[in-house]
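This view holds just a subset of the chains, kept in their places.
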């Protein structure tokens, strides 16, 4: 969830409906789309079934295949930067890196289109907070489309904001969380949208998400950007980075490890 | 647009996000999705390009093929009924039938799943009103999903509420209206959704719409019901009728003729 | 059907399986795919249901919409050329043009990607021959993918070679032929493939075909080129012309009129 950004987003003149439009505000004479509140795009039922994932060895998953680009090898964040192009300042320790909430989001220097992404993440054992304020982060496809990360182990929230949701669009098929303190694994298959000249999708983005070996999203069509407020927006873009979110909530920060990507 | 029904719809406990859910209200403990206002799902730009369709002969299009079910042959409404199963009381005259706004919507007695539908409609020459209050009606796929009908000849409205829109979802590719007093032709190819057991779509409905020989919707995925207020809803259903809307606005009533359907 | 070309095609070292490959023959050490015979990709049952299309007025369909590119206006073939870039020498007369079998195929000078195409064609009243030797022609999408044209009025052939088939791939849903001497109408919606870097399809081409107001192909995925012999081939290409086939059979030549296209 991208709460801290919502004011600047609210300034966007018009929000665009799913799968429709690249809206420009140049024609002043038209009525404006009415502003929504966040709770209008949040729903809480039915809560996805809880599935206990299989046991994993300490090496939670396989290491990078030979054709993968290793985005984090346990040692440094040299593949990452801030959105402004400054060095990524999250904290590297013990083969993992942890969000530094003072320094904001980070993203890969390299940009991608179609890929298979492997990323492991851990909610700290001493996590606090409730709802969206408990271990909130997210991984963004092409810097646009968020697959939510949240502590959903014994923590309920709106279902289209759960771990593994296409944020505020499509809930996960099930809830396959490991306990705080244990590593979760995301295996994500993503294909970039194809745009028409007018900025709308000829082919939308598609995403498959597997968490801890359990399918959460099965070739789900993404309807547009994953907005905190209002409808998804369809805005033309090219190749983009993998982004990780530094969320503004006060709960203890989450960690990542074993990040690699294979271009398809 | 289904304005007159919106109060009862507003009583639905929870509105469901696009492509996601069959929501039940049985769990009282969860927060409710906040109620939206109609203007939140209306946007006005960019207005689709205006295309003048080709000239048509007086027989605007071909008559029914040999394998079609003729839903109106110019003589009577015996294939139609009210939603309560009473006789359809719209006015048959001169080989066409005209909405009788006192008597409400009508729908086919027969229910359908996958089909090719041909239907012609005419905005009366003396049409009045503006925006959605000018010749408003709609044809519903399986009684659920509205393809909008409206006088969009020299009449602007929000683009996802124009003629040929999947109402409040996807605008038409272009505006191909004929003048009031002339017959418009819809050729619609529709495939029914396939539902999972949990009431969500395994495969969504798809629709292709051609108006006056000009493509408006090209195999567009329908995200859920076409709601006047809020997000589309995904609600499990079976075969359903073709419904025609009697809209509450005070403008002169529109007419239909040459209605046939081929099951696919 | 592209019978006269099959010898040069047979010289292609390797035929590629559906939806798979851009095959090169540079590695000499591998076994070659065995050569097929034409009859191996022809099947005759079940024959599609015969549907009599609706009556049409003499102007069989609407004229070109305002945003269409008119490819034949009844007067000359200035929008067309031979595959070698020479003038198109088919015979223009009485607002139509007729294949001149001595001069070979013709194609549009302009190249296209995604479009709606309208084209009318007529089997001559004095048609002779049987099977594929009776009024055979075809319209090619991007110069690659043939929608078959054939006299299928009281003339049987293999079903994946009938009028409206994606040639030797997908038969039409029904047989909606008009009699020899009457005009048939094709309304075709086509979207170009998107290729991966390796020359295979990321997204295949899709086609919808309506003949005389009756649906023949409904958003059908095209598997590759429409080969006379063997499996479809997947070969990377860009924008391409609309091509019309001059078939080698000795039956009287067919005619075309009212050809226009709208880019999507």
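In this document, chain identifiers A, B and C correspond to the written order of the chains, with residue numbering beginning at 1 in each.
Assume a residue touches a chain if its C-beta (ideal position, glycine included) is under 8 Å from a C-beta of that chain, and two chains touch if they have at least 3 such contacts.
The shown structure was predicted, so the numbers you read here are calculated from the model rather than taken from an experiment.
This structure file defines a homomeric complex of 4 copies, of which 3 are shown in place.
Going forward, only the chains that are shown with their structure count from here on.
Rounded to the nearest 5, the angle that brings the Cα atoms of chain B onto chain C is 180°.
Nearest to the common centre of all protein CA atoms is the CA centroid of chain B. We define each chain's centre as the mean of its Cα atoms; on that basis chain A and chain C are separated by 45 Å.
Distance from the chain A centre to the chain B centre is 36 Å, each centre being the mean of its Cα atoms. Contacts from chain A toward chain C in the complex involve residues 114, 191, 194, 196, 202-203, 264. Against chain B, in their complex, chain A makes its touches with residues 14-27, 30-37, 39-47, 156, 158-160, 168-171, 198, 221, 223, 230-231. Chain contact summary for the complex, chain C toward chain B: residues 49, 51-59, 61-67, 116, 118, 173-174, 176, 187, 189, 191, 206, 208, 210, 212-215, 218-219, 262, 264.
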